[in-house]
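Here we show just some of the chains, and they stay where they sit in the whole.
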Amino acid sequence: MMRRPHVAFPVHHSMLITCVAYQNGRKLADIPTEDISEYVSRQDCFVWVALFEPTPEELDEMAEEFGLHELAVDDARHGHQRPKIEEYGDSLFAVLHTVEHATTPAGDEELLSGEIDVFVGRNYVLSVRHRTQSGFAAVRARAEREPELLQHGSGFVFYALMDNIVDRYFPILDGMETELEEIEEQIFVRNTARSNIEALYALKQKLMVLKHAVDPLMEATGRLYGGRVPQICAGMGEYFRDVYDHLHRIHLAIEGIRDMLTTAIQVNLGMISLGESEVTKKLAAWAAIIAVPTMVAGIYGMNFKNMPELDWAWGYPAAVAVMVLVDVWLYFNFKKVKWL
Amino acid sequence: MMRRPHVAFPVHHSMLITCVAYQNGRKLADIPTEDISEYVSRQDCFVWVALFEPTPEELDEMAEEFGLHELAVDDARHGHQRPKIEEYGDSLFAVLHTVEHATTPAGDEELLSGEIDVFVGRNYVLSVRHRTQSGFAAVRARAEREPELLQHGSGFVFYALMDNIVDRYFPILDGMETELEEIEEQIFVRNTARSNIEALYALKQKLMVLKHAVDPLMEATGRLYGGRVPQICAGMGEYFRDVYDHLHRIHLAIEGIRDMLTTAIQVNLGMISLGESEVTKKLAAWAAIIAVPTMVAGIYGMNFKNMPELDWAWGYPAAVAVMVLVDVWLYFNFKKVKWL
């Protein structure tokens, strides 16, 4: 389920980030959006456009320039799609989720899910970024440094974007594994049950955010290599298998954490019961230690005329001694059976 | 499992809502039911009929006019089918569930499940609505505004109906996510366990209603695109995939909520145990604070002749001082170990 962000998110509408034409793996020029269709119509050329939270009008313009399918554009306009990769004729429409740490106004840490929509055609790539801070400048820079790979065209750009987004999941996952280990170290320490249970639940919430980003994407990526693959991805099977493999690794790690979380919650419940049991034992032991002298005192507080002990010179010290001795005996016995 | 509605539902039998003939994506005319078979026999024409809780006779008339299969008509007559899409020769029979909020006489909110049965042939669409308030006037209006889509014929109308019903699930789902978040905010607050547990169970009940509407439909919709598809849906694969995609998104969200619900119930159980444990600690602490002076008082209530303290001028204040000091010491110690 998608967590709605509790934090205000600074929105800078209409930030058209870049629009570049490439030929033979090399950058031709930054081009204005009006010229896109011209470059797209050239055989040996492809255009790579990156938008950040575009207005509906900007998206409509792109849809026209690239000839995008109405349903895909609808999805990109509304956002909040599940991760998926869909074929529309010869082109692909992919939705990927980014996952980022954020801090709520209350100071709690939470995971925010952003969305990247990617339209890939034979000679264009259009990425639309929603609710996520970090862009793809690094991807573009790396791609431009490796013209021999970039000349694979739009399919390679698509791979590079996916690879970049998937790589961003690893530190998130590592953070969760660390968090789990920290909780595991706490879980058998007394009087930590409340904080453990809260930490376990918070971790489960975060895990679900990551799981909802990873699992559907893994499933979709599995169809980009082996067997029949979309034309755009042809010949790059090993690259997409590599992305799949990373996703599968994250998937396995998530399932592992999930399984341990379930066990940890049960174990924590056991520790709570155990803790209560120990309190009850302590209560019982001290109650006995206090109740016995009280009973003895009560007996010698009775007003019977004929109570010979009361007249003894050593009656009082003897009574107190009995109380003390019984209590000492009780104390060590309770110690022995671990009630105290 | 289908929740039987606890609320009385106003039934207006025999409300034939509309019966319209279309040609080339444009409305020809509202037609009387007797003329249906005439219009259906025309090549380039299709008829779209919408019924609300029809009498058996009305349904029989439709079955005859459209040549519907006996088993499908039986299903529509009895209602209470699971969501499904079945092929009968060249025609389709679909059962969809609507899910609506309702209020029980006791003032509780619950989800009611209604049913839409749709018969789709090459040139007719017949929708039969059971136990649901909102009709499809909006679908018809939108379709009539877009003749270029409506001229796809009955397949498009079928898509438009499905899309409309599936879109109605989203606010229900959003409501559940909000509800879960509200419970999550409450779950670690003390003394909310009873209301949380009731809210969690109620949410689970509602979730199951939605799940039973969505899951079988998703499975059935998956067979309307890719591979071999029914003739009526041919060429509209991307539209039905879009419906499938929405259903899959809801499905994933439901599974996510379900998983969190299970964890939340366990966590809540932990909080209950923790709460009890804290009460036991408090009980133990206060018991000790009261028991110690009682014991001391008991000792000085003994009737021994020879108890020198009793004769001291400062005996009484000293005894009370001892009681108070011990209690103050106990109090701060219990504070320190968090029992108080």
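Descriptive notes on the structure:
Note that the chains are named A and B in the order they appear, and that numbering of residues resets to 1 at the start of each chain.
As a convention for this text, a contact is a pair of C-beta atoms (placed from the backbone, for glycine too) under 8 Å apart; a residue touches a chain by one contact, two chains touch by 3 or more.
This one's a predicted model, so the numbers in the text were calculated from it and none came from an experiment.
Whole-complex copy count, one sequence throughout, 2 copies displayed: 5.
Heads up, the rule we're going with is that only the chains that are shown with their structure count from here on.
Simply put, subunit A must spin 70° to overlay its Cα atoms on subunit B, rounded in steps of 5. Averaging C-alpha coordinates per chain places the centre of subunit A 25 Å away from that of subunit B.
For subunit A in complex with subunit B, the touching residues are 1-2, 4, 69, 71, 81-82, 84, 86, 88, 191, 193-194, 197-198, 200-201, 204-205, 208, 211-212, 216, 261-262, 265-266, 268-269, 272-273, 275-276, 279-280, 282-283, 286-287, 290-291, 293-294, 297-298, 300-303, 307, 309-316, 319-320, 323.
Residues of subunit B touching subunit A in their complex: 177, 180-181, 184, 187-188, 238-239, 241-242, 245, 248-249, 252-253, 256-257, 259-260, 263-264, 266-267, 269-271, 273-274, 276-277, 280-281, 283-284, 287-288, 291-292, 294-295, 298-299, 301-307, 338.
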